[in-house]
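Removed from the display is one protein chain of the complex; every other protein chain stays in position.
In order of appearance the chains are A and B, and numbering begins at 1 in each one.
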Amino acid sequence: MRLTKILPALALIALPTMGISQEADVTPPNEEIGYILTSFMFLVTGFLVMWMAAGFTMLEAGLVRQKNTTMQLMKNVSLFSLAAIMYYLVGYNLMYPGDGWSIPGWLGAFGFAAMEPVGLAETETDLTYASVGSDFYFQLMFCATTASIVSGTLAERIKLWPFLIFTAALTGLIYPIQASWKWGGGFLDANLGFLDFAGSTVVHSVGGWAALAGALILGPRLGKYKDGRVNPMPGANLPLATLGTFILWMGWFGFNGGSQLYMDTAGNIADISRIFANTNTAAAGGALAALITTQLMYKKPDLTMVLNGALAGLVSITAEPLTPSLGAATLIGAVGGVLVVFAVPFLDKLKIDDVVGAIPVHLVCGIWGTFAVVLTNPDATLYGQIASILIVGAFVFVTSAAVWMILKATMGIRVSEEDEINGLDTAELGMEAYPEFAKG
Amino acid sequence: MRLTKILPALALIALPTMGISQEADVTPPNEEIGYILTSFMFLVTGFLVMWMAAGFTMLEAGLVRQKNTTMQLMKNVSLFSLAAIMYYLVGYNLMYPGDGWSIPGWLGAFGFAAMEPVGLAETETDLTYASVGSDFYFQLMFCATTASIVSGTLAERIKLWPFLIFTAALTGLIYPIQASWKWGGGFLDANLGFLDFAGSTVVHSVGGWAALAGALILGPRLGKYKDGRVNPMPGANLPLATLGTFILWMGWFGFNGGSQLYMDTAGNIADISRIFANTNTAAAGGALAALITTQLMYKKPDLTMVLNGALAGLVSITAEPLTPSLGAATLIGAVGGVLVVFAVPFLDKLKIDDVVGAIPVHLVCGIWGTFAVVLTNPDATLYGQIASILIVGAFVFVTSAAVWMILKATMGIRVSEEDEINGLDTAELGMEAYPEFAKG
Partner (left out) sequence: MRLTKILPALALIALPTMGISQEADVTPPNEEIGYILTSFMFLVTGFLVMWMAAGFTMLEAGLVRQKNTTMQLMKNVSLFSLAAIMYYLVGYNLMYPGDGWSIPGWLGAFGFAAMEPVGLAETETDLTYASVGSDFYFQLMFCATTASIVSGTLAERIKLWPFLIFTAALTGLIYPIQASWKWGGGFLDANLGFLDFAGSTVVHSVGGWAALAGALILGPRLGKYKDGRVNPMPGANLPLATLGTFILWMGWFGFNGGSQLYMDTAGNIADISRIFANTNTAAAGGALAALITTQLMYKKPDLTMVLNGALAGLVSITAEPLTPSLGAATLIGAVGGVLVVFAVPFLDKLKIDDVVGAIPVHLVCGIWGTFAVVLTNPDATLYGQIASILIVGAFVFVTSAAVWMILKATMGIRVSEEDEINGLDTAELGMEAYPEFAKG
């Protein structure tokens, strides 16, 4: 850091405060270089989103009890793997059918994903966007994220295989179909003017709705709600949970930043930069809001709430990380952090047992973030946002509930009482996560 | 890796061994692409530096005792969040006032940070550097790093809220003001010719001075120094501490590499590449030096010293990661690794209780690294380096001590003896980090 910088002054120059990055008169300086830059941006932001799978795994492994830890690890590694395969087999073309919709605007195309041939000749290729391989890689990670959200809520009592079958349905069909309605150019995008930049609704609330349907059908853990009291079941390893939160925080720069979709002009990179900074400050706002709220409410600040507060801030800014100023982004995140502190006990009041707080974070704040778009982006309409939240929510909740109920009726989704008490690790897997540490 | 490479030979071509990357006659091939590349470089290196916050958290959570682990996690998540907000509210403009100094060369400008408008039109913008958003994001992470250093030293006995208030003062005022003297173009830069590429002094020694002031005013942990003996209090989770070290090592490529500040020419990317390689080899040199030194001194190599040796190597190379050869960088790092092995018991002799060894690593090696600039960079003067170390040190130590003493006199900074013995987790937070593991 060697040179005096005069750039802060630049921020004061009066420029139109709104604009569209891909206006017709903004041409990238060189098309092929723009193609390289955008594709590489997808790969970098994509590996950050892939890293979020590790974040969810560590967060959830830290927040379950010792006796269910191996199972939680198993579910998360398996769901990420399964999402990768399902999105390739079905999901990608369902979500981005291009001109090949099965039912225009409503149902995409069926078929395997295919990338460019090796050694692409640039003269024969459209270079205005990015490589299909980089786009596929990036979008796949969003699909996997949706599935990761579900595993935390249903931990400590769901069987492995029904969970994985649900994951296949979610990542192969449910997620991509509703995502096509917005990001594939379907009816929510074309007719309702729905705005959801990186997926407060399309990703996070979808994971939340699927988890909610599962939690209702699966029921709470044994002994969680007993004699009118909520029995706390604290997580076994808080450093892991904190590590998971930091990983998610880091990965979210890719999640929101990459959703700009182009890095071929100065306008686009400046927008991506705004998004990185806004994403960070929203997480910070959420964490501090949860810290202060729990201090005031309970006299003792609560680490798991602070972690969930950071995640709440991240989910809240995801629907619109670009248009807010740093101050507005901080506040949007802070509201998310407060919402989580109230939503967690509220769910308990309803006897909905969400082991890691995924429904408060991803569903409640996903809805809040989608609303909040209208506060800073004049292109958003309250009607379009609300209608889309309801349509997506109804579709995902109903289809998820149907899948859960079929699984429950056929193979069963819940382990036996004895297995639940002994822990899933010994019962279902025969392998303890920490075999040498004595139980306290 | 398919093609035979003849590049090593290239390294032998006689070229001037010193130069300045941004000479007037070195024009980037395309201004807008240069702007995109430099901005993207800031985002990538910036998320690596952000990741260092997780590294400090894991390192410190692994090196404290079990009963204080939740608190250490809480402090680190909170301080990172707080740094993000303070740097936005005050720090950024204080550090980079441009032409708007309150006291020219000494005190920057007051005001919130502001980024470019959305959808920047490149024709109206100066494209010679990078987006303000990317610059803000990158610089913010340096500010947060400074605060992370302090939390380790003062662990296991400081109260949460006074610590956070100090963090607000450090990240909003103390850090940015002194950083403006060098990186904002203030008097150390303009008048003393001070050279500190990525902040051995501006970041690391600053964290170290603030920690030292705190440690002196806070006092050692109960029972640490008793009957003339130093009572070892080993960390509860060495895999976590090792993970934290690897995270820091990885993040440091961003810390030093991004400080090149430009990636728009072949000269700049070649320099960034040198910096990555030198940063890595200095860490390796520090780790191996600590390994060998502890083997020779104690007959048994000491893992925590090897971890701190790696970090010592990283701090040592931070003031000048560009001009040394690979061999010189290795040696600079190795000296840091040896220094740490001697500085840790020396601090104990002075009864200064530094839980994680942050003062040896960041202050002692920060000073060493700042000196070492004169060994490989002919532009550095011994006078300029020493004077700057002293000026920055005096400013940070005195202001930090003042804040600590005010906090001590008003709200108190230390938990009660009973709480300290029982552990901060139960006493202050009511939440254990590993509730199910029996204590040995």
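The rule we apply is simple: contacts are C-beta pairs under 8 Å (C-beta built on N, C-alpha and C of every residue); 3 or more make two chains touch, one makes a residue touch a chain.
In this text, all values refer to a predicted model and were calculated from it rather than measured experimentally.
Peer 1: Considering the complete complex, identify which of A:162, A:185, A:337 or A:366 is in touch with the unshown chain.
Peer 2: A:185
Peer 1: Given the contact definition stated above, which residue among A:199, A:285 or A:337 touches the chain not shown here?
Peer 2: A:199
Peer 1: Of A:30, A:295, A:381 or A:422, which residue touches the hidden chain?
Peer 2: Looking across A:30, A:295, A:381 or A:422, the contact with the absent chain belongs to A:30.
Peer 1: From the listed residues B:270, B:382, B:402 or B:421, report the one that touches the chain absent from this view.
Peer 2: Within the whole complex, the residue contacting the unshown chain is B:270.
Peer 1: Go through subunit A and note every residue touching the omitted chain.
Peer 2: Residues 22, 30, 32-33, 35-37, 39-40, 42-44, 46-47, 50-51, 53-54, 57-58, 61-62, 69-70, 73-74, 76-78, 80-82, 84-85, 88, 92-93, 96-100, 109, 112-122, 124-127, 129-137, 139-140, 160, 182-185, 189, 197-199, 202, 237, 240, 243, 259, 261, 428-440 of subunit A touch the chain that is not shown.
Peer 1: State which residues belonging to subunit B touch the missing partner chain.
Peer 2: With respect to the unshown chain, the touching residues of subunit B are 1-13, 15-21, 23, 26, 29-30, 33, 37, 41, 44, 48, 65-66, 234-239, 242-243, 245-247, 249-250, 253, 257, 263-277, 280-281, 283-285, 287-288, 291, 300-304, 306-307, 310, 322-323, 325-327, 330, 434, 437-440.
We take it that only the chains that are shown with their structure count from here on.
Peer 1: In whole angstrom, how far does the Cα centroid of subunit A sit from the Cα centroid of subunit B?
Peer 2: So the centre of subunit A lies 31 Å away from the centre of subunit B.
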